[in-house]
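Every protein chain of the complex appears in place save one, which is left out.
We call the chains A, B and C, going by the order they appear; numbering starts again at 1 in every chain.
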Amino acid sequence: MKNPSLKVALCGLSLRTPIMTASGTFGYGLEYHPLVDFADLGAVVVKGTTLEPWLGNRPPRILETPSGMLNAIGLENCGVEAFIHDKLPKLTPYDLPIVVNIAGRTVDEYPQVIEHLEKAQGIAAYELNISCPNVRQGGMAFGTDPETAASVTRAAKAIASRPVIVKLSPNVTDITAIAQAVEAAGADAISLVNTFVGMAIDIHKRRPVLGNKIGGLSGPCIRPLAVRMVWQVAQAVRVPVIGMGGIDSWQSALEFILAGADAVGIGTAFFVNPGIARDINQGLLDYMQKEGIDSISQLVGAAWK
Amino acid sequence: MKNPSLKVALCGLSLRTPIMTASGTFGYGLEYHPLVDFADLGAVVVKGTTLEPWLGNRPPRILETPSGMLNAIGLENCGVEAFIHDKLPKLTPYDLPIVVNIAGRTVDEYPQVIEHLEKAQGIAAYELNISCPNVRQGGMAFGTDPETAASVTRAAKAIASRPVIVKLSPNVTDITAIAQAVEAAGADAISLVNTFVGMAIDIHKRRPVLGNKIGGLSGPCIRPLAVRMVWQVAQAVRVPVIGMGGIDSWQSALEFILAGADAVGIGTAFFVNPGIARDINQGLLDYMQKEGIDSISQLVGAAWK
Amino acid sequence: MITCQAKVILNREVKPGYYLLRLVSPEIARKALPGQFALLRCSTKDLTDPLLRRPLSFHNVTKEQGEISFLYQVKGKGTKELTRFVPGDTVDTMGPLGKGFQLEPTKGPIAIIAGGVGVAPLVYLACMAHDKGNTVYTFLGARSTESLLADPDLVRASTRFFAATDDGTEGFCGNIIELLHKETNHLATCTAAYICGPEPVMAAAVSLCAKVGIPCQVSLESTMACGVGACLGCTCRTTRSHNYSRVCTEGPVFDGREVILDEKP
Partner (left out) sequence: MITCQAKVILNREVKPGYYLLRLVSPEIARKALPGQFALLRCSTKDLTDPLLRRPLSFHNVTKEQGEISFLYQVKGKGTKELTRFVPGDTVDTMGPLGKGFQLEPTKGPIAIIAGGVGVAPLVYLACMAHDKGNTVYTFLGARSTESLLADPDLVRASTRFFAATDDGTEGFCGNIIELLHKETNHLATCTAAYICGPEPVMAAAVSLCAKVGIPCQVSLESTMACGVGACLGCTCRTTRSHNYSRVCTEGPVFDGREVILDEKP
């Protein structure tokens, strides 16, 4: 058999592998650079970017939980202008599609951020974070109501020349309804899941551990929940789906692909194993070789039958 | 200091400790009897009971996941009549409040099951399972809509002479809305959480692992999510709250109590450590002794301040 | 049925990927019967991965010393963690659980039919039958001599010992079913057969027993959570009733005529 291919075409982007980074876990790409070979990544999704700089939440911001972690970073970032001038130019020299994750306090802020980004070179796509549980206004609220989710999407699409990926919140009764609403509003792809809202209480201090009280749960613990949502959404929409939530091995990446994900995002697993992307690519290639599969795309949704 | 007390009064029941069993994980009580001293339990909540016998889902029904497990038992049970004649009489001789967990395919089935149970002696309360993710009709659907949740509650309350506990599904956008709806409909107490809907895919067979495809996630992995929901619901209602989801130590039981739970349910942890109830009681007593707290009820919601 | 912190006496790789674990638990040893099993916690106390206990059949039991032993194959993370225990450590052990093998009251010959690590529960049974005075014909199959688990106690207890390896590196060259076909004359003289191994092997052995007209018992596997019949997670279908049966309490040993096995390898 000839060499199997991991190449994926995703809403106009060509990825050399379906492995993307999950926003907020990979900084602006370069923090991990000596440890992660960019050739192992299909795309890099940078930290959530907002119109103005955001300070973020007060510490503690993270906490380990059984097979997972809570985070309440609060979208600390330098703002879109500083991103364009200080961060982006360092990343563009690499041969790697760059996806900018965007957040806002109001619906209007999303197109405003995009307006700035449209002037910049070297961006492959936008990802709208309508699902961050760690900011008081906006954030997740946009992602829990189909109407609002659709209007954020429409506002972004109206101005964006690049593909718009919408990232869904899993903290909803019916995620397919939100997915269909953003698809109808023009989303070019859907990514899911963002973190699940959780908290932990310090039994000695008798108050929540995190400075922000609540945080977002990520890591292997949420994987079964994320796989179920990807399974449902991928069958309910026609646009490509980027699956994520607890992927930490080629086996778990493949679970998402079989459930219907065209590409997958890796977040928390980078913290545990910075070489995870390489390991997944290798594992997928070995599996495909053994099973006689030419192209990874043949496996997308293969578990639906 | 005098000995601290674990006694809890809960919608008319007096429990010697806030530790209850979670329905479906402790069978009809006697399966675990040689291993669990009933004196360590505040109440036993038996397996979900339906009007007619249910066969349950086809295997595989369970699967371990990172720090948790998926189950899709499908409410296999012998039906309410066989329960009353074969199971209940074996449990009533013990000095232990018995809570019967009730499920149905239609709203009407809930009061019908209760009608049968009303004739039986030795039952302390009913728990309405409006949140089981593993049955096609009814089950969780009742628990994801405030209106339906309220009507199941009203139908049960109309006929029940005993306290009615309503068990909520965590698979919702706003759990406080459901909690307030069932409270307004007359619920005497609220228990949460039932399992989260999840799934896993067998990468070799390329199909879902579980016979039922989807299942319910329980165990330590869901604890941060459950604590958050108990925290929110306990502050939104006046009726007592029974908290559960991933409790596996006195520390985690205390987290739920500090978050506002009057009592707690233990499920998956029995599988790992059948002596868990004793361990939790001992740990709570030691903590209270050390911190100079007379009664466990002083700790309920102590983290809200 | 108890739970205890059982001290490790030995935890040794006997063949590549197969370990023998010996624990001290006089109380479990006193009650354990062949075909019953224990649930072992494979992680250290506060860890939640691997979460659930793992079921292992009693491989052998010495009531005098109060020792129980297990023969296990390293399959996934639970059994891998189990290999890390060293003598002096304790393993959180719960048992004895389940319904074991029923030895025929007669002293007629019996057949022990084991594929791979399926031999684990049959050694204790073979020893007991041998002590009782039964003639024991043992049929043991494996991929290769490297994985043939010919336990010395088993060989000693066997009146005749037949081995088969797929690659012919030891004993008969072929799989265990082919070996059984070759030795049908021995099988046919038995008053009962006791079978454990991969499902397709058990299915074929059950058919063969039916053909030669002897009753048989099989030990099933299923993913387990509680092990005591409380969670209904481990169920299987039998021809005995319309309902599901719990492998942990109605089994793990079932009458070969009752079980519904997967014949695909």
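Heads up, the rule we're going with is that a contact is a pair of C-beta atoms (placed from the backbone, for glycine too) under 8 Å apart; a residue touches a chain by one contact, two chains touch by 3 or more.
Everything quoted here is computed from the prediction, not taken from an experiment.
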Contact list for the unshown chain, restricted to visible chains: A, B, C
Absent-chain contact - pick from C:Ser25, C:Thr48, C:Asn134 or C:Asn175: C:Thr48
Contact with the hidden chain (one of A:Leu10, A:Ala43 or A:Met69): A:Met69
Full-complex contact with the absent chain, from A:Pro220, A:Pro240 or A:Gly301: A:Pro220
Touching residues on chain C - with respect to the absent chain: 43-44, 46-50, 76-77, 80-81, 84
Chain A residues that touch the omitted chain in the full complex: 24-27, 31-32, 34-35, 47, 55-56, 59-64, 66-69, 71, 73, 76, 219-221, 248-249, 268, 270-275
Absent chain, residues of chain B that touch it: 66-67
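Just so it is clear, only the chains that are shown with their structure count from here on.
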Closest chain to global C-alpha mean, per-chain Cα centroids: B
Distance between chain centroids, defined by C-alpha means - chain A, chain C (Å): 46
Geometric centre distance via CA averages, chain B-chain A, whole Å: 34
Cα-centroid distance, chain B relative to chain C, in whole angstrom: 36
Residues of chain B touching at least two other chains: 66-68, 219-221
Where chain C touches two or more other chains, by residue: 48-49
